[in-house]
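Below is the structure I would like to discuss, written out as structure tokens.
Only one protein chain is missing from this complex, and each of the others stays in its spot.
Coming up: chain A.
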Amino acid sequence: MKRFSTLPALNLIGIAALAVALLVLAPAVLDDFRLGNLAKYCCYAMVAVGIGLAWGRGGMLVLGQGMFFGLGAYVMAFHLKLEAAGPDAIPDFMMLYGNGTMPAWWEPFRSGAFTLFMVVALPATVSTLLGLAVFKRRIKGAYFAILSQALAVAFATLIISQIEVTGGFNGLSAFTSFFGYSLYDPINQRMIFFITAGLLVAMLLVAFQLYRSRFGELLIATRDAEERVRFLGHDPANIKLVAFVIAAVMAGIGGAMFVPIVGIVSPLDIDEVASIGLIAGVALGGRATLLGPAIGALAVGYAKTSLSETFPGSWTYFQGALFVLVILFLPGGLAQLPSYLGRLRPARKQKQVPALQAEGAA
């Protein structure tokens, strides 16, 4: 059975190091444009932390996290669109694509507080309903993966077809301000970066506590032997549901921050291909570790940007080769790299003993 290093102290040091790198080092050395790029990767990393929880710890291959990312993103985009339009006015695209009237359900998104509530509540509600329907019926494995991916496809198709209220394929863009702060001002862009990076660190701390808790133990137990957990008197459906909902909320928050950072959200950012992209970072980083998913997502984001800038005509081949190499040589993800480089097999086994003990004691 696979076991990954879960030394709590090491993980906390890792989180602290990441926090320092993101909140102190990066703003000091990166220019505004690169900081904006990093902020975008942080959004993907938030989704990745959730995927790590649901997939790495819970064994649920969530191939459709783009849908929850999209729910958060579109909720935020609705609000920013109304902010850009100004009080009592309606978003520009509704005049262009529609008949110049705004549906009533858009109206509440004028409120910032309602928007922030919905960024969390909408993914949570949808994932709860979905999770209840799926986990209580004991749907799992490949069936669950296909279902989640199909939902991402359906959601993107829905957004595309409702052009009058969603902006359709073009998505929503041309935002001017974020809760009253101009998005054109570099200082405000930095502020958004700090909020995003801070949220990522906060999510890692949440994941850290969850992994150490009794719930974390039960989640891993459910992943590895669902029937045994059931025989011990726990309902695996509830355990999985909690992890699934937390993952969805993390994806929703990541999506909501993505919008002011990138300045646009379109169905291509949330469809099945985007969802696979989100999973790729998690797999690359090491899905069952605490920091692996986030670091993997940051790395994939960075690699995509830098490869495409260096080789605009052929970067996709490099990216593909990178994935092949990792899958071939580091099936446990980049988090496996230290132990892979450091030691060969016998030594690795020794190292795992304290990891096991520590987890048992937590």
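One rule holds for everything that comes next: a contact is a pair of C-beta atoms (placed from the backbone, for glycine too) under 8 Å apart; a residue touches a chain by one contact, two chains touch by 3 or more; residues count from 1.
In the analysis below, contacts and distances are computed from a predicted model.
Remark: of the listed names "Response regulator", "Nitrite reductase (NAD(P)H) small subunit", "Molybdopterin oxidoreductase" or "Urea ABC transporter substrate-binding protein", the one matching the undisplayed chain in UniProt is "Urea ABC transporter substrate-binding protein". Summary of contacts with the chain left out: across A:Pro87, A:Gly233 or A:Gly313, the touching residue is A:Gly313.
From the options A:Val75, A:Val262 or A:Leu278, the residue with contact to the unseen chain in the full assembly is A:Val262.
Interface note: of A:Asn170, A:Asn238 or A:Ser339, the residue touching the hidden chain in the full complex is A:Asn170. As for the chain not pictured, it touches chain A at residues 8-9, 12, 15-16, 19-20, 23-24, 31-34, 36-37, 40, 83, 95-97, 99-100, 157, 160-161, 163, 168-171, 173-177, 180-188, 190-191, 193-195, 197-198, 201-202, 205, 208-209, 262-266, 268-269, 305, 308-309, 312-313, 315-316.
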